[in-house]
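Below is the structure I would like to discuss, written out as structure tokens.
Here the complex is missing one protein chain, while the rest keep their positions.
And then chain A:
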Amino acid sequence: MITADKLIFEYPGLRALDDVSFKIASGSITALVGPNGAGKTTLLRCMAALDQPVSGAINIAGIDVLEQPRDCHRIIGYLSDFFGLYQRLTVRQCLHYVARAQGIFEADCAAAIEDVSRRLHIQDRLENSPAQLSRGLRQRVAIAQAIIHKPPVVLLDEPASGLDPEARHELAELFLDLQAQGMTLLVSSHILAELEAYCTDMLVLRQGRIVEQVAVKAPSLVKPFKLLLANPVENLLPLLQSLPGIKVLNSDNKQQAILQLDGGASQQHQVLKALIALDLTVCEFAPAASNLQDAYLQTIRHSS
């Protein structure tokens, strides 16, 4: 869906993006993470054809972004980190303007506004001016503007900043809803715990370079299992390795290990049975919870 190839962007005296290449699958929600100044906003602005890189190529849904920026604008929705709203219009007028400017016919505007305001829970604010709204509501209006034309690709720069926990939860639900409708989302954020709720992939950017691209929630992948024993066992690792159908991913001590199972629930049952048969004092055997923050910090530590 999205391909970036050897992207280089430079500010005077600073290479903000350095040979950035990646691919994003259709229908995914990718978290774009990295420390401040890593180049996240620059990357998103290049992808939205708002800034022009020195070299490289970006392709979104078959459109060469750098060659056909206006065609790209029709198929993307973009929420800037520092967005603005038309303060002298009502929310309805703002949405109507953006809908018309995105090529939606006058006759279809009302339905589009109704649909997007329902999704963003701003139906009762349509007659207010954005100046009268809280930061969270303004954020929702800005997101509504970005997706009113139902673009297949949505780029969001820090969409949850300034939102309260409830609004963040609603935002996560909205993103999952958009994903379910076939949209591909790229979300830049610092709040990793919140990204974990909905992201399927993670793109780590550091000093203008892609450090890692990982799938954080891929149903097709075999999930790791955590094994925890009540009592330590001296030869835990060889014991586990002797069992068929499992792979030991990590065994740091004599009481704990991370295993990877080949099959589904029946295989899980067989492994647990085998562990009990070995007289191991199993007190926990369950899928290991993946932690985006841990993965991110580990990646950042490895790269530095």
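Everything that follows uses one rule, which is that contacts are C-beta pairs under 8 Å (C-beta built on N, C-alpha and C of every residue); 3 or more make two chains touch, one makes a residue touch a chain; residues count from 1.
Keep this in mind: contacts and distances are computed from a predicted model.
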Per UniProt record, name of the chain withheld from view ["Acyl-CoA dehydrogenase family protein", "Cell shape-determining protein MreC", "2-oxoglutarate ferredoxin oxidoreductase gamma subunit" or "ABC-2 type transporter transmembrane domain-containing protein"]: "ABC-2 type transporter transmembrane domain-containing protein"
Selected from A:G62, A:G103, A:P165 or A:P244 as touching the chain missing from the view: A:G103
Contact residue for the chain not shown (choose from A:F22, A:Y86 or A:F285): A:Y86
Hidden partner interface residues of chain A, rising order: 10-13, 48-50, 52, 54-55, 67, 69-70, 73-74, 76, 78, 80, 82-89, 93, 97-98, 100-103, 105-106, 145
